[in-house]
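A single protein chain has been omitted from the complex, and every remaining protein chain is retained in its original position.
Going in written order, the chains are labelled A, B and C, and every chain counts its residues from 1.
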Amino acid sequence: MLNHYLDVRNFTVSLCENLQIEDYGLQAGEFVSPAKWHLAHTTWFFETFVLHPYCPNYKLFHPSYSFLYNSYYNAIGERVPRNQRGLMSRPTVKEVMDYRQHVDRAMAGFLKDNTDTSLDDLLTLGLHHEQQHQELFLTDLKHNLSYNPLLPCIRDIGEYPASAPQQWINVKGGIYEIGFRGDGFCYDNELGVHEVHLEPYAISNVPVTNAEYIAFIKDGGYGNNSLWHSDGWAWVQQHNISLPLYWQSEDSEYFVYTLDGKKKVDPDSPVCHISFYEAAAYSEWAGHRLPTEFEWEAAAEFLDWGSRWEWTQSAYLPYPRFQKAPGAIGEYNGKFMVNQMVLRGASVATSPNHSRKSYRNFFGAEAQWQFSGIRLVKN
Amino acid sequence: MLNHYLDVRNFTVSLCENLQIEDYGLQAGEFVSPAKWHLAHTTWFFETFVLHPYCPNYKLFHPSYSFLYNSYYNAIGERVPRNQRGLMSRPTVKEVMDYRQHVDRAMAGFLKDNTDTSLDDLLTLGLHHEQQHQELFLTDLKHNLSYNPLLPCIRDIGEYPASAPQQWINVKGGIYEIGFRGDGFCYDNELGVHEVHLEPYAISNVPVTNAEYIAFIKDGGYGNNSLWHSDGWAWVQQHNISLPLYWQSEDSEYFVYTLDGKKKVDPDSPVCHISFYEAAAYSEWAGHRLPTEFEWEAAAEFLDWGSRWEWTQSAYLPYPRFQKAPGAIGEYNGKFMVNQMVLRGASVATSPNHSRKSYRNFFGAEAQWQFSGIRLVKN
Amino acid sequence: MLNHYLDVRNFTVSLCENLQIEDYGLQAGEFVSPAKWHLAHTTWFFETFVLHPYCPNYKLFHPSYSFLYNSYYNAIGERVPRNQRGLMSRPTVKEVMDYRQHVDRAMAGFLKDNTDTSLDDLLTLGLHHEQQHQELFLTDLKHNLSYNPLLPCIRDIGEYPASAPQQWINVKGGIYEIGFRGDGFCYDNELGVHEVHLEPYAISNVPVTNAEYIAFIKDGGYGNNSLWHSDGWAWVQQHNISLPLYWQSEDSEYFVYTLDGKKKVDPDSPVCHISFYEAAAYSEWAGHRLPTEFEWEAAAEFLDWGSRWEWTQSAYLPYPRFQKAPGAIGEYNGKFMVNQMVLRGASVATSPNHSRKSYRNFFGAEAQWQFSGIRLVKN
Partner (left out) sequence: MLNHYLDVRNFTVSLCENLQIEDYGLQAGEFVSPAKWHLAHTTWFFETFVLHPYCPNYKLFHPSYSFLYNSYYNAIGERVPRNQRGLMSRPTVKEVMDYRQHVDRAMAGFLKDNTDTSLDDLLTLGLHHEQQHQELFLTDLKHNLSYNPLLPCIRDIGEYPASAPQQWINVKGGIYEIGFRGDGFCYDNELGVHEVHLEPYAISNVPVTNAEYIAFIKDGGYGNNSLWHSDGWAWVQQHNISLPLYWQSEDSEYFVYTLDGKKKVDPDSPVCHISFYEAAAYSEWAGHRLPTEFEWEAAAEFLDWGSRWEWTQSAYLPYPRFQKAPGAIGEYNGKFMVNQMVLRGASVATSPNHSRKSYRNFFGAEAQWQFSGIRLVKN
């Protein structure tokens, strides 16, 4: 456990490579957080839920941090308003790194001595929580830096891998078991293994590519209301959307901002930074549809997945027998089960050992800043 | 068909009883429409989709009405912005009533002579469209009048019926068939009969009463964030919600605005004008949950339903094999299948012959102005 | 006094000619009021400030009207929110007209018997208050109707008179007396006759014409930020302003909505429905400037004025020794003396006997819906 703990914690710090101190505080919108905040909040989790209640003699690093780095755990007390995280120039980056070391040192001592396994679930949750924030660290960072006219270049995380050739995979109708089974970790929203009846369908082995999406653009997809949900059409018009997020059109060529700077759009790579609205409009244009999260899970082992989070046409809702855990930990998932769509799979920014076929990611239908793409299904 | 046509059309006009001319134009928000607009828009449906294309020699009542009374059918051309419907003092009420007569007379002639049954589906859709607007006529009217400090009294539509005694109905797990079967009319969103696997559950025979909901209020339900979805809690705080819509608290008694004026809240009647957020928070407080739309439909024949639209915990999504109809008619349902929750049942304001157990009503999670209530389920 | 009272009161009613009942309730924005509201609010003034306190045995027409038709007199108690005036379908037009008659009858009795002159100032204020609302009745009505795609035609009030030939009038520098002197009525904001030192200037005898303003438009005036105030440029861009209010460009001709319907823009008539921002940008483009309110008043007797309210470059501020009256009446003017610009003159919509050279009208710099125009000055 200690080694795993240190691996995960160090991986977070490794994401800061090439960042300037000035970059850590950026917050370009309420839905993204500063890099520094992610570094501190993940640390706060272990201090608040592990060290403070269970480690005798543990000394809080700083009495205010509990207030500063709480995110949405209402049960823990007041919070800094979400849209003001970028205004916390203090604690400094150095102080936050010291906070991490303070907690990691205490955790190392605690884990070395501790033979009680009753906290294993909590520790594992804390590490998966941190891995989830590792991906948000990257997606938020990309979004925050994208506003800079200098288009800063951090490093190449392989955002645009090549795609395999497309083919349809036929799946039989019938009863499928959905939900997490096994010994390892899963979030509470994957629990409640249950039977779902599916009709027969065919699912694409690969996500939609940039070249395919460009055909939609060139065919006037963003201007054809009959392809869009009503809310999607309003979103397109209100925000003047005509391209995926981070794309620019120059002299009839397409360019895209990546963490490695500005690049030409690679036609063979899966389209990325797509909202649910865009995914649904594209699939309508293509004459197909998005999978349900159940269709996705039932076929997962035959799919080439992992480079893009894939929008499903399933809303994020509780599985049968879903139960919130008591206390603050119970706020992890259940309270978000409205007004969100499920994404399945994983992305180039997902941390190692943080994906499984039953994983349920979720965002609002307008969210573009994740590494999100499209997979098609037909009947 | 002609008789049915005239029955439905006349019922719409009968809803105007006791309205003053000044009342017809009110629009208190973008989500409600003026009474006059409902009268004209339902008429526009028959002129636009039946008389104009199919009735030779039909003369449009007025060349501008096609623009004035289109609602969301983008395929038909431009529209008056939805939030400006209340600014159309002209056409006057009398002109709109003349429009109705002009179209009804033409329809009567057309239906008398017409022996072609190929339009039956379209005609039936037009009448159900009008019945749907009959309920909106009442809910919108109530909302529009509720802003008037004089609390106008229109008439008693029986908004607060008594509820039967509560008991739990046990339903077995297994495969259930969901969706409309039969000969009569249904909307396209009910089609695609399909099998759904349900786990065993118990469902209440009656909706939650005002007395029960008042217990939630008095227990501090509106101030306890652990009961609410994250979006619901933000909604409560942003709008300072502390009571159902139209309620007022005076000297520790509760009063409510109805179309029959201000009344004391009846403890034995089903709670009404509840958002999904409130319904979900109440069910959390009560230790139970809302049904899925499938659980509701599977148990419908054993339930006492029809006085309140009942929030389910199902998002409004397409059934398997759902297909949009081609052209403007195809805009009826499909494009709303995101960011909405399903309500099942019917209400005291639903028109006669406009309910069935497979009917899927839908609104955003914050909508309160429908006659909406709560039914509980437990495992 | 009685005859004068009745003349003014009847003139208000005469403005309703050709209105449909549906027109009386329109409110297209927070800054305009429904016609019905003007009819009732002016009546409320006499009931609240004259009959109720001074007429023994006077019976209020309705106990709620005091709340319904108060405008901004905080001292009188709560008010209907300004943006909800259009939602008051009740009292009906007929009831409001009955209210007027009830008050007029009581006032007639009161004025016949009353030999006490101590109320003369209050009565005169009430009548000027009503005359001020007569002009707002017309400007608000025009604005409310302008949203109707049918462009309703009410009647010709001579909105676009011809202009005399332009010439410059030289005014000597020196001390001028500013403010109201004389026996008649004036508002408190005109009081405090005081000396102002002016430098020599030349002022145009006539306002700027449509033809002159069109030259500004065609020269790209709306797209040239160097002509605009910073706030004005932001206003132009936020609202996509490219023409005066109510103008439309069709096939390189200009049309304008008037209370008499849609007309071709008359090149020889003074430009109208211009914001201060537009007036200032035009004068910058023309190489001249707007007058101060003092320059305007000092030259008034030599000017051709009365068809357009003329924007000055003076902010609306108190004259020396300005005093608010005690109580609610004191809320008439003083509390608006910030963030407004002064307009001088009068317009085609100003009521008879309601103009004088010391009159200080005032609106925010972005207001376009008054009959406002431009007069130039040069040094």
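The criterion applied here is as follows: a contact is a pair of C-beta atoms (placed from the backbone, for glycine too) under 8 Å apart; a residue touches a chain by one contact, two chains touch by 3 or more.
Just so you know, these numbers come straight off a predicted model, no measurement behind them.
Peer 1: Missing chain touches which shown chains?
Peer 2: A, C
Peer 1: May I ask which residue of A:Pro152, A:Gly261 or A:Gly364 touches the chain that does not appear here?
Peer 2: A:Pro152
Peer 1: Return the single residue from A:Asn144, A:Ser163, A:Asn189 or A:Asn333 that touches the missing chain.
Peer 2: A:Asn144
Peer 1: From the listed residues C:Leu119, C:Cys186, C:Ala300 or C:Met337, report the one that touches the chain absent from this view.
Peer 2: Counting the whole complex, the residue in contact with the absent chain is C:Met337.
Peer 1: For review purposes, identify every residue of subunit C that touches the missing chain, sorted by number.
Peer 2: 72, 74-75, 175, 194-197, 199, 225-226, 228-233, 276-277, 280, 313-315, 317-318, 320-321, 330-331, 335-339, 341, 365, 379
Peer 1: Which parts of subunit A are in contact with the chain that was left out?
Peer 2: Residues 20-26, 28, 36, 64, 67-68, 80, 84, 86-93, 144-145, 147-150, 152 of subunit A touch the chain absent from view.
Following the convention adopted for this analysis, only the chains that are shown with their structure count from here on.
Peer 1: Looking at subunit A with subunit B, do both copies bring the same residues to the contact (over half shared) or different ones?
Peer 2: same
Peer 1: How far, in degrees, do you have to turn subunit B to put its CA atoms on top of subunit C, rounded to the nearest 5?
Peer 2: My answer is 180 degrees for the C-alpha fit.
Peer 1: Which chain maximises the distance between its CA centroid and that of subunit C?
Peer 2: If we average the C-alpha coordinates per chain, A ends up farthest from subunit C.
Peer 1: From the mean C-alpha coordinate of subunit A to that of subunit C, what's the distance rounded to whole Å?
Peer 2: Roughly 57 Å separates the two chain centres.
Peer 1: If you average the CA atoms of subunit A and of subunit B, how far apart do the two points sit, in angstrom?
Peer 2: 36
Peer 1: Multi-chain contacts only, two chains or more: what residues does subunit B have there?
Peer 2: none
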